[in-house]
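To start, the structure itself, in structure tokens.
Every protein chain except one is present and positioned as in the full complex.
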Amino acid sequence: MTDTALQKPWADAERQRVATQFGVWMFLATETLFFGGIFLFYTVSRIENSAGFMAGARHTDVWFGSINTVVLLTSSLTMAIAERAVRIGAVPLARAMYFATIALGLCFVTVKGFEYWKDVSEHLLPGRDFPIAQTGASEFWAFYWTVTVVHAIHLTIGLGIVARMLLIPRDQLAARWTTAEGTALYWHLVDVVWVFLYPLLYLAGR
Amino acid sequence: MTREERHHVLVKPLRIFAALMALLTLTILYAFVPGLPFKTEAGLGIALAKALLIALLFMQLKGASGIVRIAAVAGLVWAGFLYVLTFADLLTR
Amino acid sequence: MTETPEAGLLAREPGERNYLTDGTTVRSWLLTTDHKRIALLYAAGITFFFFLGGAAATLIRAELVTPKGDLLSADTYNRVFTLHGVIMVWFFLVPSIPTTLGNFLLPLMIGADEVAYPKLNLFSWYLWLSGGLLTLFALLAGGVDTGWTFYTPFSTLYSNSHVLLAAAGVFVAGFSSIATGINFLATIHLLRAKGMTWMRLPLFAWSMYTTSLVMVLATPVLAMALLLVFAERAFGMPIFDPRSGGDPILFQHLFWFYSHPAVYIMVLPAMGVVSEVIACEARRRVFGYEFMVYAMLMIALIGFMVWGHHMFVSGQSPFASLVFSALSFVIAVPSAIKVFNWTGTLYRGQIRFSTPMLYALGFVGLFTLGGLTGLFLASLPVDVELTDTYFVTAHFHYIMVGGSVSAFFAGLHFWWPKITGRMYSETMGKFAAVSMFFGFNFTFFPQFILGYMGMPRRYHEYPPEFQPWQVMSSTGAVVLAFAYLWPLFYLTWSLVKGPRADDNPHDATGLEWQTSSPPPTGNFNTPPVVTEAPYGYHPQGFAPHSAAPTEQAQTP
Partner (left out) sequence: MMEQASTLAPQVDRIFWMLTGISVAIMLLVGTLVLLFSFRYRRGTSVPRGPVPEKLSGEIEIGWTAATLFVFVFLFWFAAALDTEQFKIPKHAMEIHVVAKQWMWKLEHPNGAREINALHVPVGVPVRLVMTSQDVIHSFFVPAFRIKQDVLPGRYVYAWFQASKIGTYHLFCTEYCGTDHSRMIGGIIVQSAADYARWSSAQPQGDNLADQGAKLFVQMGCSGCHGGSAVVRAPNLAGVYGRPVPMTGGGFVTADEGYLRDSILMPQKQVVAGYAPIMPSYEGTASEDDVVKLVAYLKSGKVK
């Protein structure tokens, strides 16, 4: 166990650790409410226009969704290993895992890109050419586009935060373990949001 | 890396990951086998199980200090206010 | 690097080191992580937005002097009242006390040398400023005409104004609010001085704690509501559009889930300020300290469960209306407890009618009236009659302007010596405080009558029978405008020519008074240790420094 890089205004490592965890978890609580708002839209719309909403849901591509779920869960694994490796000072392993996390994150974005391309080519973007007439179908797709774009933005921010861990000089990485914990918490949250999106977007109405 | 460290850094996360993958397989199977009841509930239930695994073990909420756990739960409780009172309107209109 | 002109003015003596003189370049201000400097950055911002919003209010009151729309066109009028609402709510009232007095005082009061996340604190100022600039840009580009409430489908499908820019501005400012809230919560939880137990926290610190809770847990839902409006308007996503099966009332639920608790973001800090001022100027312990704490916690909690009383006529279900009505009556109880306790604090005191005390007593009166009229709006059939009329306008101005702004001025004067190291003119201050109280009542009491008579809100033109009351209100607004501008003058004067303040001019008990005025960058030279409950004012006899320097202040 190495020394801890202390930041103002903390006096000891344990206090700083609690501060980081508390701060990030507080932020994650706000994210719960943020996504809670759009999930409320999903629930209300699904209840009010149940048939059409489900008809819309059947048009998502479960392959893309499932592959991305696997990718994101794996990235959570690499992130968990990276964080624990920093804690014990195994710097090369940690860096390798951060690289892996970024690679998996980029993979997710790429798959998402292909999925968007397919959706657009099937005119599933609500608008004049939208192919499903039933009331509520376009509501589902409004949810799909809004929530996946918001999630993708979160993920992109996450990529930046992980990349920042790689910018920390190797000999200082171990001392920055509280930063590593905060980074990991954020990344896992992006994963947790997707875990809930997966059945709502890809398994509904099957 | 000592044996204990290897267990902590690699083996434990891998086990959690295996459990997550198993749950993912289960949820897909449940959704696509025709005729099963409570599909939505099952999908969300499994998602909840996955989220709990990630939150408690990957995010180490299990061993976290009291205020951290309160912070984590606060978001859910307040989202509960939003849902319960909105549905007090919606379901009785 | 250039020297800012203030540097020379603000130093108490040549060579003295305090947070104002410690680094005098523009860069040292714009990149500061000192909570006290960040408080001043916010103060500069909200002063600008307050007078901008005030200018809009002036236009509104001028237009309403006559029943016909002869000063502004209908579209301009709609843009002006929207501007007034958006600016005043998100760029003045919500940040006002927390980001200025709160940022400055919270670490001092709990004996900490910084907030928990100093860099985040600075970042949140930049976020807030960017939000403000986006909104300002929306205004310059032609304005927004949705009202501050952004109701769909008007905002998403029908308005021809710059809704997207304004929504984006408020969205960004919301994240600044969240950051400040998280920062304060962590500060209070983790950085209290030795011996500063929860039940020894000053009530202002408690008010910051409860306010932060509301900021952190309510604002994200507003952010999502605005994001959905953005998605529908900018990208044609059918979300609230009834033609696609959407529900416009869902937007109202999401919006008021934030915007009702937001009222408590505005008023809880005011309650904290007033408790400090009344206890000090009456030289008494706060009556029922623990009840005051629990009352604030109850307000913060139940405040989240009453939003539906804004929607009694919206088409929400009668059952939901009943539930929300009952909960709205419940939340009136802790508010009443607070009023009674402030009154009880005066009992057997040594009351000194200083400027902050006059503002604080004004707050108690205006808040009580504002709160009582809230009962009318919680009662179902009466709310049906009064909602969306001037009665509501008057009610929330009593709470948010009469109440919170009075308290903000009370706090500003009370802590002015600590913040600037200078004294202001007590005579001028008292004059401003009294004019504000009368000007306010003169402006807004007639609006209760207008509302009772049925005059709807947001009307550019109105039937002539309402005119006498509108004229009365506009006349009062002249007095009120004076009462707001006047402090700008004598407080600026005090920065330059005011006598030096000593460390504890009010002879108050909080930790913030134990350090020098202005405080050093690190707040305390030795870490304070707390050994007793707050407000240890002597119950009998005079305070030692009864000839306070406030009474010797020079007049400009």
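To keep things simple, chains are lettered A, B and C as they appear, and every chain counts its residues starting from 1.
Everything below uses one rule, namely that a contact is a pair of C-beta atoms (placed from the backbone, for glycine too) under 8 Å apart; a residue touches a chain by one contact, two chains touch by 3 or more.
All values derive from a computational prediction rather than experimental measurement.
Student: Could you tell me which shown chains are touched by the chain that is not displayed?
Tutor: Checking the complete complex, the chain left out touches A, C.
Student: Looking at the full complex, which residue from C:S259, C:T387, C:N441 or C:S474 touches the chain that isn't shown here?
Tutor: The single option touching the absent chain is C:T387.
Student: For the chain left off this view, which of C:T100, C:T373, C:Q447 or C:N504 is in contact with it?
Tutor: Counting the whole complex, the residue in contact with the absent chain is C:T373.
Student: Given that one chain is not shown, which residue among C:G142, C:G195 or C:P242 touches it?
Tutor: For the chain that is not drawn, the touching residue is C:P242.
Student: Hey, which of C:G23, C:P456 or C:P499 is the one touching the hidden chain?
Tutor: Per the contact definition at the top, the residue touching the missing chain is C:P456.
Student: In the whole complex, not just what's shown, which of C:A234, C:V330 or C:V529 touches the removed chain?
Tutor: C:V330
Student: Could you list which residues of subunit A touch the chain missing from the display?
Tutor: Contacting residues on subunit A, toward the hidden partner: 49-52, 133-136.
Student: Residue by residue, what part of subunit C touches the chain that was omitted?
Tutor: Residues 69, 74-75, 78, 145-147, 149, 151, 153-154, 157-159, 242-243, 245-246, 248-249, 282, 287-288, 291, 313-315, 318, 321-322, 325-326, 329-330, 332-333, 336-337, 339-341, 343-344, 346-353, 361, 364-365, 368-369, 372-373, 375-376, 378-382, 384-385, 387-389, 452-454, 456-463, 539-540, 542, 546 of subunit C touch the chain that is not shown.
Convention: only the chains that are shown with their structure count from here on.
Student: Given the two chain pairs B-C and A-B, which is bridged by the higher number of C-beta pairs in contact?
Tutor: The greater number of contacts lies at A-B.
Student: Rounded to a whole Å, what is the gap between the Cα centroids of subunit A and subunit C?
Tutor: Going by mean C-alpha positions, subunit A sits 35 Å from subunit C.
Student: Measuring from the mean C-alpha position of subunit B to the mean C-alpha position of subunit C, what distance in angstrom results?
Tutor: Subunit B and subunit C have C-alpha centres separated by 39 Å.
Student: Would you mind pulling out the distance in Å between where the CA atoms of subunit A average out and where those of subunit B do?
Tutor: That gives a centre separation of 14 Å.
Student: Using the touch rule from the top of the page, what residues of subunit C touch 2 or more other chains?
Tutor: Counting only residues that touch two or more other chains, subunit C contributes 189, 217, 221, 250, 253-254.
Student: Of all the residues in subunit B, which ones touch at least 2 other chains?
Tutor: Where subunit B meets two or more other chains at a single residue, that happens at 67, 74-75, 78, 82, 86, 90.
Student: Give the list of subunit B residues in touch with subunit A in this complex.
Tutor: Touching subunit A: residues 1, 5, 8-10, 13-14, 16-17, 20-21, 24, 27-28, 31-32, 39-40, 43-44, 46-47, 50-51, 54-55, 58-60, 64-65, 67-68, 71-72, 74-76, 78-79, 82-83, 86, 90-91 of subunit B.
Student: Show which residues of subunit C lie in contact with subunit A when the two form their complex.
Tutor: 33, 112-118, 120, 178, 182, 185-186, 189-191, 216-221, 223-225, 227-228, 231-232, 235-239, 244-247, 250, 253-254
Student: Which part of subunit A faces subunit B closely enough to touch in the complex?
Tutor: 18, 21-22, 25-26, 28-33, 36-37, 40, 43-44, 47-48, 62, 66, 69-70, 73-74, 76-77, 79-81, 84-85, 88, 90, 93, 181, 184-185, 188-189, 191-192, 195-196, 198-200, 203-204, 206
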